[in-house]
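All protein chains but one are shown at their positions in the complex.
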Amino acid sequence: MEPLIALLIGVLFAAGIYSLLRRSIVKLVIGVVLISQGANLLVFTSGGLLAGRPALVEAGATVLEAPFGDPLPQAMVLTAIVIGFGLTAFLLALVCRAHEAVGDDDINAFDNTDT
Amino acid sequence: MKYFILGHAGRILFPALIILSLIVLYRGHNLPGGGFIGGLMAATAYILVGLGSTMQAAKAKLRVDPVTLLAVGLAIAIISGLPGMLGGDPFLTGEWLPTFYLPLLGAVHLGTPLIFDVGVYLVVIGFTLHTTFFLSELAESDTEEGTD
Partner (left out) sequence: MPVSLLISLLFIFGAALVAPSLCRLFKDKGGCLLSLAPFAAFGLLLSQSGAIAAGESIRYHIEWFSSLGCAFSLRLDGLALLMGLLVTGIGGLIVLYASGYMHGHPRLGRFYLYLLSFMGAMLGLVLSDNLIVLFVFWELTSITSYLLIGFNHEEKISRWKALMALLTTGLGAMAMLAGFLIIGQVSGSYELSEINGMGDLLQGSPFYTAMVLLVLGGAFTKSAQVPFHFWLPNAMAAPTPVSAYLHSATMVKAGVFLLARLNPSLGGMPLWENTLAIFGSVTLLLAVVLGLFQKDLKAILAYTTLGVLGLLTMLLGIGTEYAIKAMVGFLLGHALYKAALFMVAGSVDHETGTRDVTLLRGLRRLMPITAMAGGLAALSMSGLPPFFGFIGKELIYKAGVKLGGLELYFLVAAFVGNFLMMALALKAGIGPFFGKENNDALPKKPHEAPVTMWIGPVLLGVIGLVLGLLPFLVTDSIVAPAIGSILGGAIPEIKLALWHGFNLPLLLSVFTVAGGFGLFMLRGKFWAVADPVRAAIRPWGAEAMYERIFNGTIWLSKAQTRCLQTGRLHDYVFMIVAVTVGFLIWAIVNYGGLQFEMDWAQFDPIKVGLVLIMIVATIVAVTASAYMTVLVALGTVGFGVALIFVYYGAPDLAITQLLVETLTVVLFMFVILRLPPLKSMSSMATKIRDAILASTFGGLMTLLVLKAVNIQFDHAISEKLAAMSYPEAKGKNVVNVILVDFRALDTLGEIVVVAAAALGIAALVATGFKKKKGAAS
């Protein structure tokens, strides 16, 4: 499956970058969301994909038996998801305020520091 | 009441969701779950209430300011790192009480990592609700402006 997931990651990044390059502030947020999805998948995939084996110690056992999904990238991605959520939320608030202040959703209109 | 089904569902599901979030928080150490997931669930419960009626209602239900929740959570997380230091270990080293058994729960492990997770739980609730309330207020103020 890795090649297909790799393709998906590429598409997510490409779409994210394309979105970042648009002039609408909403597209900016969309771009950031897509790129963070891509980045999360990237880290997750780099740890190696193993179908269906969570890193949980079986009931009654004390030691995790191989093979299991690498827990380290998972912990990182979990952090990244929440941070990404924080970033998206903050961006959305910012977009709202910016729109209110500038009265336009065109980033090229955001060239005045006084508004 | 803006949406009938959503409103009722929110009212009925709210206690269940909060309890579920606490369970998820507690069991996170051994099964999928933990502070992040629990916190997001609890926040969802409040947002469900808010969507059903108004965000003001959800706010009233929360009673405290989300920012306060956030600060308390952060403080708890930091304080949970201190006991480890008393024993000469680095900051945030886990310290555990002896394991004991309770009906329903079985073997109970209580320790600073759980307290830390509680901190995370509160921070996530605080952040999510603070953001949601802010954005919804913006949206509502805008609609009011439109009706003027």
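Note that the chains take the letters A and B in the order they are written out, and that residue 1 is the start of every chain.
Quick note on the criterion: contacts are C-beta pairs under 8 Å (C-beta built on N, C-alpha and C of every residue); 3 or more make two chains touch, one makes a residue touch a chain.
As the structure is a computational prediction, the values presented were derived from the model and not from experiment.
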| task | Using the whole complex, pick out the displayed chains that touch the missing one. | result | A, B
| field | Contact set of chain B toward the excluded chain (per top definition) | value | 28-37, 40-41, 43-44, 47, 51, 66-67, 70-71, 73-74, 77-78, 81, 91-92, 94, 96, 99, 109, 111, 113-114, 116-117, 119-120, 123-124, 126-128, 130-132, 134-139, 141-143
| query | So that we can see where the missing chain sits, which residues of chain A does it touch? | reply | 1-24, 26-31, 33-34, 37-38, 40-42, 44-57, 61-64, 66, 68-72, 74-75, 77-79, 81-90, 92-97, 99-101, 105-108, 110-111
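Going forward, only the chains that are shown with their structure count from here on.
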| Once bound in the complex, which stretches of chain A touch chain B? | 54, 56-57, 78, 82, 85-86, 89-90, 92-93, 96, 100
| said: Give the list of chain B residues in touch with chain A in this complex. | reply: 30-32, 36, 124, 127-128, 131, 134-135, 138
